[in-house]
Structure formats: structure tokens, C-alpha cells
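Quick one: the structure is below, questions incoming.
Of the protein chains in this complex, all but one are displayed in their positions.
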Amino acid sequence: MYGLGIVKGMYTTLMHLVRPPFTRQYPEEPVPISQRFRGYDFAWVEERCTGCATCAKACPHGVIDIITESLGDNRYAVERFDIDIGLCMVCGLCVEACPYDALFMGIGFELSSDRRWDLVVHKEDIANRGKFSAYYRTPLKEKIADREEITEIYNPSTGQNTPHA
Amino acid sequence: MTKELDGLTAAEIVARSFPDGIVEVLASSIVIRTDLLAEVARYLHDTPGLSFNYLEGIASVDYIDYFEVVYNLVSLEENHSMVIKVQAYGREKPEVPSVVSIWKTADFQEREEYDLMGIVFTGHPNLKRIMLWEGFPGHPLRKDFLEFDHRNIAPAGD
Amino acid sequence: MVAQDSAIKTQPIVINMGPQHPSTHGVFRLRLVLDGETVIDVEPVFGYLHRSKEKLEEERTYLQTLPITDRMDYLSSMTNNLGCSMAIEKLANIPVPERAQYLRVIMAELTRISSHCFAQGMQLQEMGAWATPLMYFIREREKIIDLFEMVSGARLTFNYIRPGGVSQDIPPEFIPACYKFIDEMPGYIDEYEQLLVQNEILRSRTMGVGVLPRDLAINSGASGPVLRASGINWDLRKQDPYLVYDRFDFDVPVGQHGDTYDRFMVRMYEMRESVKIVRQALDQLPPGPVTANLPIVIIPPPGDAYAHIETARGTLGFYMVSDGGANPWRFHVRAPSLINLTALREMIIGHKVADTVVIFGSIDIVLGEVDR
Partner (left out) sequence: MNGDIHNFFNIDGAIVSALSGILPAWALVIVAGLIGIIALLVFLVPSQLATIWIERKLIGRFQIRYGPNRVGLFGLLQPLADAVKIVGKESITPAGVDKWVFWLAPIVTFIPALLVYAVIPFGPNLILADLDIGILYLISISSLGVIPVFMAGWSSNNKYALLGAMRSVAQMVSYEIPLVLSIISVVMMTGSLKIGEMVSFQADNLWMFLLQPLALLIFFISASAELNRTPMDIVEGESEIIAGYHTEYSGFKFSMFYVAEYTNVLAVSAILSAVFFGGWLSAPILDLLPAWLWFIAKIYFFFCVFVWIRATLPRMRADQLMGLAWKFLLPLALVNILVTGIEVYMNLHPLLISFINIALAIGLVAGWSELIGNRAVRNERRQYIPVVPVVR
């Protein structure tokens, strides 16, 4: 008989009417993000960065701009470390490339600005953030645990720093 | 598992009907004479036992000296595949015969290669640009296509 | 002559469906010539989203090409990464650890489910079902995206599958979450079928509409569900097994009529089969390393390589030519979305305007891949 399929469909939607909604009420209800989340707000550890610019070379779009000053004795001071987040496509290759674990992806994703140039973050903005997705790469996990200076890891689901296990 | 016919086997197959059609035999592909492409393609498509009825893809490469067009043929019935290549010389108007009449799938792909690489497929029924607009200067996938210049790529009248 | 003049004269009208149109999946233009409501000619026009990705890839190292392939078929980024990685591995003879192969299979099949979910939802949206099926399908897609976020850290452009394996091992919480998902997914598919499959309106809208005959399907190079709905049992996972697909037990759904309904149903069944594959892959997942130790800059020997995989939309092929440098000399993509459009004209002509969008939706293209 015609109409049975339609009746079944109507029944299905009616049953969905009584289900709780699936939507997350985003601004009020925080979105649970994963430990590996690749967000925009980069974190940069100034003491570790040698200014080797591996990250800048690894970046497919060349959004990282590094200028260093020689201190002699094969040591360099980073004068400028700019990331143009407006062009960044958050692939994470710079973080993976960094041989000294000085650069991390952040967990933030709420980013907006009136001006394009406000999207360029400078080294003062990203230095010593303390908020980064530490699990981004598995090897990092062990490396971080070895380092004494980082004992706390930002946990995105609770929004607080927790001691690293 | 699709049986990939290597260069020697492919050359042997083609040489059965076109003894002088092969220019070069490579490890996994053969280069055939450009002017014979349509005939060879028809032969490969129609012959029972070969029946390369599925043209999986057409790619073109700019080797600066010449252009190479790569045809990736698959037979859905025999489940084997074969790669044939043709070379086109000249940077002004490199010409390759079209295979649209044999495989309809070549339609968009040849138009794409014409658009981006500038290879003219003679015999194509509707050879016009597909991605870029008419009047775009140059062919962007060529190695001599230089800088991304905003003055050049603004559409006319804009 | 006078008698002829007395007949009513009609004139075909030309309609530009798109570039901005509610159901063209992006910026795509169909130039329709209509006789009343019947389509008598159609010409697809595209390129509005052309970003010249192939040229962009030529200027980047092999590792850097991967994030760009993400952006081609943005509904199934994982499989784009997979195809590109397989071409690079073939070019540079990179071995892939077994665990990585299993992880790749899991990711590829989850991608297929999520992509089909979206395709089915959009298909119904084009039939005018006012977003309800779309919302139901997106509910599942969200769960898959959560799983992907768990492993890769991103929600749309994952950049997870790399030459030589995957970028990192799965986190410990992934496996239970994935099991949970594939346990409940068949129930959801049942729900969709209850909602849609026997619906008379849907069946009369799709059955016999947009028939792609067998021969034309092969000749026009269609692939994926479009080819299989036309009655050709051609799935690279079976016919040319890559990764570890030959170790899994699954069926390839094949239609018989080649109409829109068959394409719809083939996708529906493929979701079930993908769930089966994911379950088997999770069961068999071996321990071990997940990536070959590669330098950041891969330098393959000169030569060319072609790798193809079966994505949700069809055969995605990557043809790469290396000149021995750090960048690919030529990076060509065989995009299934573009090539499936070849037979669009034959499928649409003779149908009504309302069918045009349904047929177009049933091919399931992604404009990012058509134009690249």
C-alpha cells in the first residue's frame, strides 16, 4: 500500500521530537576539545629557541618570519618571531619540525580581529604562554616529561593546568 | 589485484599491430608515436583480450624540451592496467591527437590539460578553457609561467 | 506556411543555475536550456574555485604538499592525504609499518562514512526535505569528526596520514571511542533507512531518474558509487587492493539500474560495509611503530609514480614526477569529482529542472576537488 513509507518516516521524526537535542550550546557550554587539538594560539619557549628557522622552512605557506641576531660563539638571539595567523592553515608542520621543542600549537580557536595585521602574532604574544596542546606529538610527551621546567600541562577539558603524569 | 603491464609487455602488445609505433620503452610504461596515438588507443580499446575500456586518467608533464602526456589505461574486464605516453614538441602549439571519440572521459581531462598546460588536442570537439577564463594569459602549469601577477590575472573589463 | 504559423511557437529559455545557487555544492554553474520545465541541453561550467593546487604543490617539499591536498576534497581529507602519501611512498620506495597501514584503513573508512553521510544528507536537502535528514546525518558525521580530532587534533583538514605511515600513534582513548561509534552506527543507519528508503516520494523522485548506462559509465570514466550503481563491480579495495584491504571481509554493493536511487542506496550500503571494515581493522590492529623514520625533507630518486585509491567519491589518483629534487616536478591529481561530471549532460538531458539538482547531487561532487 502506498503511504506506508511516508508513515514510517513521519514516525521516525516524531520519535526524534522527544529526544534530547544533539546541539552543543557553544558559548555557554564549553566544547570538549581533544588533548591534541591544533589551535591558533601558538606557544613559544624563548629559552629553547635557537633561531634556527627550521619551523619557518617547514611551513608550507611561509607564515613564520624570523630575524636573528648573532651573539657570537654560534649563538643567536631571536629578534623577531612573527606568525601570520591569518595565513596559517594549522597543519602543525612547524611544531613537528622544531628540533628543540620550542614551538607548540595552542588550544585556542576563538580568534577574530578587525584588522588583518592584528592577526600577526609577535614573539611577545606567544612567549611563555603556558597553554599548549602538549600531546600534540607522542614523542613530545616523553621529551616534556624529561624537561624539568615544564611540569604542568594545560588540560583543555578542565581548563586548568594539571601536573604532568 | 590489477595486473600492471610493464613496459616490455606493453611494447610487445602495441608492436603486434604498430611495429614502428613505439618510440621508447620505459620500465613501467611505453612512449608511442604521437601521430599514431588515436589508432593505438582505438586498437587497445577494441581488441578483445586487451579491452582497455577505462581511461583512468590523463596527465601532462612539462619537461621543458618537450611535453609528455600520460594515459593511464585500465581494463575493467581483464583487470590489468597500462601506461602509455606521448611526447609533444614545441612550446607554441604542442599538438597531441584527442582520444575523446574513444573514451568520453578524456573530454574534461584534455580540456584541463589544454587549459593549464597549453597542449592542443587536435580533434577535440569542444577544446576551450575549463578552469580559467577565456583570455587568461599563459598556461599556469608550464614551467615558464612566471610570477603570480595580479595585473595579469584580473578578468578583462573588471 | 500559414498553417505552420498558426501553431504555437515556443522558445527555449536559458537558465544559469549557479554560480550562486542553493544546491550547487559551492560555486558551480549549470547552463540549462529549458523547454518549459524539461532540460534540453546542459553545460557544466566550473573553475570558480580554481586555486591551481597542482602548481602550488610543485613549489613545496613533499611533506608540505600534504596540508594542501587536505583542501581539495575537504569532506574526505584523510583519503586525500592517503593517496598523496601513497604516491610519495611509491616514488621514494618508503616502507610503511603494518600498524600504520591498519590505522590508515580505519581512517579511510571512517572518512568514507562521514563523507557519505554528508552526501546523503545533501541529496535529501536537494530533494527538498528541509534539512531534517541532513541534520540526522550530520549528527553522525560530528562523531566521526570528534574521533578524527582525537587522533589528529583538527576537525576538517587533518594532515594526519603522512608518507611512511601516520603522523602519530592514536591516543589510548581512541579505540574505545571508535568501538562505541561503530557499535551504534548501524542503529543509526537503520534509522535513516526507516526514515528514507521506503518513502514513496523519495523513491518516485529517484527511481529511473538520471540513468547512467553501464557502457557510458565505463566510457566516461565514472568511478566510485556512481560507477558501481551502474552495475559494474569495480572497487579498488577489491580489484586492486592497497594497504591491507585484502585481509578484511566486506562486500561491495553494486546497483543494477544506474539511476539516482541506486547511487543513493549504494552509498547507504557502503556505510554499513565500512563499519564492518573498521571493526575488523580495530580487532586486528597490531602493535608496533606507526611511521617510518623519515627526514623532514624527502628527496626521491628521479622518476614518476602513480598511486590510486578508492575514496568516497571514486578513484583518486596522484601522478607525481620527481626530478631528483626536494620538490615534485609535476603533481597531477586525478580528481574523481571532476571526472564523474563527464557524463552529467547525458544524465540530465530530458529530465525536469527539479531532477537536475537531484541528479547533480547524486554524483556527490566537492567543488574543491573539481576545480582544485
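Per-chain numbering from 1; labels A, B and C assigned in written order.
Quick note on the criterion: a contact is a pair of C-beta atoms (placed from the backbone, for glycine too) under 8 Å apart; a residue touches a chain by one contact, two chains touch by 3 or more.
All figures in this text were calculated on a predicted structure; none of them were measured in a lab.
Participant: Which of C:Val105, C:Met127, C:Val166 or C:Ile298 touches the chain that is not shown?
Facilitator: Only one listed residue reaches the unshown chain, and that is C:Met127.
Participant: Considering the complete complex, identify which of C:Lys90, C:His116, C:Arg162 or C:Arg205 is in touch with the unshown chain.
Facilitator: C:Arg205
Participant: With the full complex in mind, choose from C:Phe118, C:Tyr136 or C:Tyr306 the residue touching the hidden chain.
Facilitator: The missing chain is touched by C:Tyr136.
Participant: With the full complex in mind, choose from C:Glu59, C:Asp251, C:Asp283 or C:Asp323 the residue touching the hidden chain.
Facilitator: Of these options, the touching residue for the absent chain is C:Asp251.
Participant: Residues of subunit C in contact with the chain that isn't shown?
Facilitator: Touching the missing chain: residues 13, 15, 21-23, 37, 124-132, 135-136, 139, 195, 199-205, 207-208, 232-234, 239, 251-257, 261-262, 265-266, 269, 352-357.
Participant: Considering the whole complex rather than only what is displayed, give the residues of subunit A touching the chain that is not shown.
Facilitator: 1-3, 6, 9-10, 12-14, 16-17, 19-23, 25
The rule we apply is simple: only the chains that are shown with their structure count from here on.
Participant: For subunit A versus subunit C, what separation do you get between their C-alpha means, in angstrom?
Facilitator: Centre-to-centre distance between subunit A and subunit C: 28 Å.
Participant: Just give me the whole-number Å value for how far the CA centre of subunit A lies from that of subunit B.
Facilitator: Centre separation, subunit A to subunit B: 43 Å.
Participant: Which subunit B residues sit where two or more other chains touch them?
Facilitator: Touching at least two other chains: none.
Participant: Within their complex, state which residues of subunit C touch subunit B.
Facilitator: Checking each residue of subunit C against subunit B gives 46-47, 50, 52, 54-55, 216, 218-222, 232, 234, 236, 239-241, 304, 306, 308, 315, 317, 319, 321, 329-330, 332, 334, 338-339, 341-343, 371-372.
Participant: Please name which positions on subunit C make contact with subunit A in the complex.
Facilitator: 60, 63-68, 70-71, 132, 136, 139, 142, 146, 149-154, 157, 159, 167-169, 171, 191, 194-203, 296
Participant: What residues of subunit A sit close enough to touch subunit C in their complex?
Facilitator: The contact residues of subunit A facing subunit C are 2-6, 8-9, 11-13, 16, 22, 33-38, 54, 58-60, 89-93, 96-97, 105, 133, 135-138.
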